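A single protein chain has been removed from this complex, and every other one stays in its place.
Then we have chain A:
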Amino acid sequence: MDDILAEFDAGAPSSSSPQDVEHLTKFWIAERTAPEILPYQGDVLERLMERVRDQISLLESSLGNLDPTSSFRLILVQTELERIKFLIRAYLRCRLHKIDKYSLHILQTPEVRARLAPNELGYMKSHLALMNNHYLASFLKNFPENLRRLDDTVGRLSMVDEPDMDSAVFCKVNRDVDTEITIRGTDAAFELKRGEVLVVRYSAIRELVGNGDVELI
C-alpha cells in the first residue's frame, strides 16, 4: 500500500529523474573515455529532455512574478536547468565527434551502426554525402577513376579510420570478476576485484564494460 501511495504522490515520471541524471553522467564519462562509440541511451535522454521542457515551461509561465523570493527560486531552477542542458549537450557532442571521426567505419560496420540514434544516423549520412561531394568537386574528379575511392583498403594501409581499441583507459571495478583477464600478445594475466581502479587497454575490459562489471572513469 505504501509504495502505491508513494508513486501516486511522487508522480511516476519525475521520481526517476535524479537517477536519470546520475546515469547520464556515467554514460557521458564512459563515452568520453571509450575509443569506440557506445550504444545510444535513448530512454534516459528522452525522459530528461521532457523534464527540461517542463522546467522551461515553468520558467516561461513564471516570468511575471517579480517578488524577491520567487525570483530567487527561479534563479535556482534556471541554474540547475543549465547544468542538465550542459550534461545532455556534452553527451551528444561527444558522440557526434566520434561519428565525424569514424563515419566510414560506422557505415561499413552494422554492429556499430546499430548503436546510433536515428537522427545521428541521418546526420552521419548527410555528413558523408557532403564530404564526398566536396572532395569530388575539389580534386577527386581530376584523379584517374581507380584512385577516387575514399574507402580504399588495398595494401597494408586502410583509408577507413577505426577507433583504437587498444588505447589506455581508466576504469573502476564494480563487481568481482571470476574470469582471468589476459592481454593479447603478452603474458599478463590478472583478476579484477571490486573497488580496484586501474589503467588498462580498452580491448581487455571491453566486454566487462558492456555488462557493468567494470565502469569507465
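Observations
One rule holds in what follows: a residue touches a chain if its C-beta (ideal position, glycine included) is under 8 Å from a C-beta of that chain, and two chains touch if they have at least 3 such contacts; residues count from 1.
Note that contacts and distances are computed from a predicted model.
The complex appears with one chain absent; UniProt names that chain "DNA replication complex GINS protein PSF2" among the candidates "DNA-directed RNA polymerase III subunit RPC6", "ATP synthase lipid-binding protein", "DNA replication complex GINS protein PSF2" or "Large ribosomal subunit protein mL37". Across A:Leu92, A:Leu107, A:Val160 or A:Leu198, the residue that sits in touch with the chain not pictured is A:Leu198. Only one of A:Glu80, A:Asp100, A:Glu180 or A:Glu207 touches the absent chain when the whole complex is considered: A:Glu80. Seen from chain A, the chain kept out of the figure touches residues 14, 17-18, 21, 25, 29, 32-33, 48, 51-52, 55, 69, 72-73, 75-77, 79-81, 83-84, 86, 90, 166-168, 170, 181, 183, 185-188, 190, 195-201, 204, 217.
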